[in-house]
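What follows is a single structure, written as structure tokens, with notes after it.
A protein chain is absent from this complex, but the other protein chains hold their places.
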Amino acid sequence: MTDLLTITGLRRDFGSLRAVDGFDLTLAEGDRHALIGCNGAGKSTVLHMVAGAVRPTGGRIAFAGTDVTRKPAHRRSRLGIARTFQTPAPLDSFTCLENLTLAARPHDATSRWRPSRRRAALAERATAQLAALNLADRADTPASALSHGQRRLLEIAMALMAGPRLLLLDEPAAGLTDADMARLLECLGSLPAELTVLLVEHHQDVVTAIADTVTVLHNGRTLTSGTPAEIAADPQVAEVYLGTAA
Amino acid sequence: MDLLDAYLPHVIGGVTYGLLLFTVASGLTLAFGVADVLNLAHGTVFMVGGYAAYLVTDGSWWGLVLAALAGTAAGAVFGGALSGAIMPLAGRGHMMQALLTFGVSMVVGNLLVQVFGSAELRPDLPDVLEQPVVFLGHNYPAYHLLFIGAAGLLAAAGWLVVTRSRVGALVRAMVDDQDMVAALGVNPKLVLAGVLAVAGALAGLAGALGAPILGPSLHAANTVLLQSLVIVVVGGLGSIGGAFVAALLVGQVHTLGVALAPEWSPYLLFAAMAVALLVRRPPQLLVGGRTT
Amino acid sequence: MTRLLLDTRVWTALAVAALAALPFAVDAYTLSSLSGIISLGLLAVSVAVLTGTAGLPSLGQVAPYAFGMYTTVVLIRAGVTEAPVLLLASGAAAAVFCAVIGPAVVRTRGVVFLMLTLAVGELTAQAAQQWKAVSGGTDGSGRLDPTVPFWGLEPLVDEPAVYWYCLAVAVVVTALAGWAARSTPGSLVRGVRDNEARMRADGHRVGAYLLGVFVFAGMIAGIGGSLLVTSQRMVFPSDVSFSISALVLMAVVIGGAASLGGALVGAGAVILLRDWTAAYLPGQGPLVLGALFIAAVYLMPGGLAGVLERIGLRRRKEAT
Partner (left out) sequence: MKHRLPRRALLLGTAAGLVLTGCTADDGASADTVKIGLIVPQTGVYEEVGNDMRAGFELYLETHNNELGGRKVELLVGDEGDGPATSYDVASRFVQQDEVVALTGIASGASYAEISVFAQEQGVPLIGSGGRPTLDPDQLEGLWHTSWISEENGTAIAPYMAENLDGPVYAIGPDYQGGHDQLRGFTENFLEAGGTLANPTGETTWTKFPDTDNFLPYFTEIAQTDAAAIYTFYAGAAAVNFVQQWAQSDAKDIPLYGAFLTEGSALTAQGDAAEGVYTVMNYSADLDNAANREFVSEWTAAGLTGQPSLYAMCSWDAASVLDQAIASIPAGEEVTSEAINAAVAELGEIDSPRGPWRFSDTHAPVQRWYLRQVQLDGQQLSNVVIQELATLGD
């Protein structure tokens, strides 16, 4: 399989603080990869840099053979990188259906000179996507009226509307109830096999359920890498977690 | 040499005016950098300081010292009151702060004019300061030279506080990253009140010491506010050192610029501001949406 | 839903009809000041488009307003007095201006955006004052020829004629702006207002959208500026000063940031109040206005955020 995402020597400074310090990662198509680590380890910053929300201080990010290190977020989205945010971020003054059609618009190939056909095609796809995530009955509800868990699912649906090749998930399980968590896992389990996922997560269950490889970040560097089982058994990892917790 | 001599009074005048503006602008830049407040009433605080000085001066040296103290105190009280007025607006965006402080400046400014009248009021200085003094071959108002000395000392003291003291370190940290405030366990309301009181004190002091140069009036309040805004932007939000350099620059534009290119001097200020804003990278849009 | 729409249209039509009937009820002075207010009302609509739709509260919309205003002045002085030319040229001049400065302005947010727009507005006001050949400096442009509504028609001299012209232009432009806000590009811009990072991550060209709305709002302001020339037939640099910017922003906050009709009414209320205090409490205008600013900031429930929230609420109710 070909490499989809190649990160080499990635660095990011905030003032005098070095948040990410020489991070390397290679993902192949279809990989399911999780980044774990304590607060401030630099996981989210890595995700932001891949998505284009934060500019790297140094290093290089290549996606599907293109250097995207300096490309703005919207260009990366068009290349096939989609993401969710730590705090779910749908567009509050729009309905769920509208959220999805808006999200799909930049990626839509239908002729823009036939607006009504275009609208119909988008709406059809959006309805299907909502149904796939059990949100069909919420199509006309404004996003602001959804529960936290539903907002989370809606945002994932929005990301999927772009037809991405790489999906970045920033702590998707944060703040979810058990019922919501079950729906989330079900949803993530049904993602297409060729879709690559890079996930930042604290929740051990979620990591184990989704990821086939895990990288542990500590102080902006890779501490170790392996399967979820290997990582769970690694004494070094336990020490870092406990050490910081103390 | 002749050319230098010809423009020396402009340059000195520019330094005087620049230091006056620096005293005002350093307060404004603190309010920006630390408390993230766009205070459009800052010029009015300057005005308050000027009237305070007018009230307490009596032609003696003690009166002058008293004027500085009174201006500082009045400014600090006004600044503190402003922070109290702003607190209920927490989380409602910068526009509301701007509109509120603009409203306060209109009300307070016009009330002051009604109380004190619209005639120019100048503090009563010791006689010796009303005489011209010869310096490098030119006559200068003695007070202007005294002011340069006093404001220079003030700037040096401020510099020491910001660079060497613990409070200064805290301030610099907060300018860099406002979340520091929370992380350090400092009450953000106290920070807002403290910063606005200090900013007010600086503007009040500038108003009191500057009154013999730029007397209190609505026009002076507007001018000082606008030029301070320019200084803050050119010098960098929250940067005292930047404000110092920018203030001296604006002072020169105000005098040398008017002499050399009268038609262009007003554009120069705002052009400098626009360039500074464009050259600087906009603050990174971090996670999760709007930064407002 | 249909009934509701009908209701809104009925109310809007009634309001327009009432306004159109005013010349039969009020004196010439009131009419001519109302014409001026309509011009500032369009400026308020322009600010509302930026603030309400794009979430960018601007302190500098007087800049494109000034461009429109002085474009009309220059044209009238050159003997071109036909309204279609004046309106198109003024709108275009303001739009071009915004297209030039826009890329730099719409990069910024928050305090920096407020300050940058403030600077742009002040710079324009200063330029207007300096460029005497066009503006006449503090003394103003002097009396200008009246506007001719269309080739072959009589010039607009009487107050009612001027008023009807201004009202008609304002109604058309506001309706256009309202339509644009509901169109697809309008909803994209509202999406940016709701959550910019999300829109970027979805592949939207946020910068381009904001530039587009900035230029569109500038065009509206420019047309408003042209109306001011037609209504006053004499303009001054103080017509584009910072206090006008602040006044209009306040009008928008009062009228409801996302409601264009509200912006018009807000502008009318604020400016009538200003003129009344000038008339009955001479010299006290700034004091009363300042008090209004303070009161409005505290009394508008939740301020702009609250207004936006209420819009959200309304949408939710519509949907259910």
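So that you can tell them apart, the chains are marked A, B and C in the order they are listed, and the count of residues begins at 1 in each.
The criterion applied here is as follows: a contact is a pair of C-beta atoms (placed from the backbone, for glycine too) under 8 Å apart; a residue touches a chain by one contact, two chains touch by 3 or more.
No experiment lies behind these values; they were computed from the predicted model shown.
Undergrad: Would you list the chains present here that the left-out chain is in contact with?
TA: When the entire complex is considered, the left-out chain reaches B, C.
Undergrad: Who touches the missing chain here, B:F32, B:F102, B:Y140 or B:F244?
TA: B:Y140
Undergrad: Which of these touches the unseen chain: C:P149, C:G203, C:G222 or C:G261?
TA: C:G261
Undergrad: Could you pull out which residues of subunit C are in touch with the chain that's been left out?
TA: Residue positions of subunit C that touch the missing chain: 3-4, 7-8, 11-12, 14-15, 18-19, 22, 25-30, 32-34, 137-140, 142-143, 234, 236-239, 255, 261-262, 265, 268-269, 272, 275-276, 278-279, 282-283, 285-286, 314, 317-318.
Undergrad: Which residue numbers on subunit B touch the omitted chain?
TA: Touching the missing chain: residues 6, 9-10, 13, 17, 117-122, 130-132, 138-142, 214-215, 217, 219-220, 223, 254-256, 258-259, 262, 266.
To be clear about the criterion, only the chains that are shown with their structure count from here on.
Undergrad: Measuring centre to centre with CA averages, how many angstrom lie between subunit B and subunit C?
TA: Those two chain centres are 33 Å apart.
Undergrad: Please compute the C-alpha centroid of subunit A, do the same for subunit B, then give the distance between them in whole Å.
TA: For subunit A versus subunit B, the centre distance works out to 47 Å.
Undergrad: So how far apart, in whole Å, are subunit A and subunit C when each is placed at the average of its C-alpha atoms?
TA: Chain centroid spacing, subunit A to subunit C, equals 42 Å.
Undergrad: Among the residues of subunit B, pick out those that touch two or more other chains and give their numbers.
TA: 285, 287-289
Undergrad: Could you list which residues of subunit C touch at least two other chains?
TA: 195, 197-198
Undergrad: Across the complex, what residues on subunit B touch subunit C?
TA: So the residues of subunit B in touch with subunit C come to 32, 36, 38, 88-89, 91-96, 98-100, 102-111, 114, 226, 229-230, 233, 237, 263, 266-267, 270-271, 273-274, 277-278, 282-283, 285, 287-292.
Undergrad: Name, in rising order, each residue of subunit C that touches subunit B in their complex.
TA: 51, 55, 57, 59, 104, 107-112, 114-116, 118-120, 122-123, 126-127, 129-130, 195-198, 246, 249-250, 253, 284, 286-287, 289-294, 296-298, 302-305
Undergrad: Going by the contact rule set out above, which residues of subunit A touch subunit C in the complex?
TA: For subunit A paired with subunit C, touching residues are 51-53, 72-75, 77-78, 82-83, 85, 89-95, 98, 102-103, 105-107, 115, 140-142, 144-145, 155, 158-159, 161-162.
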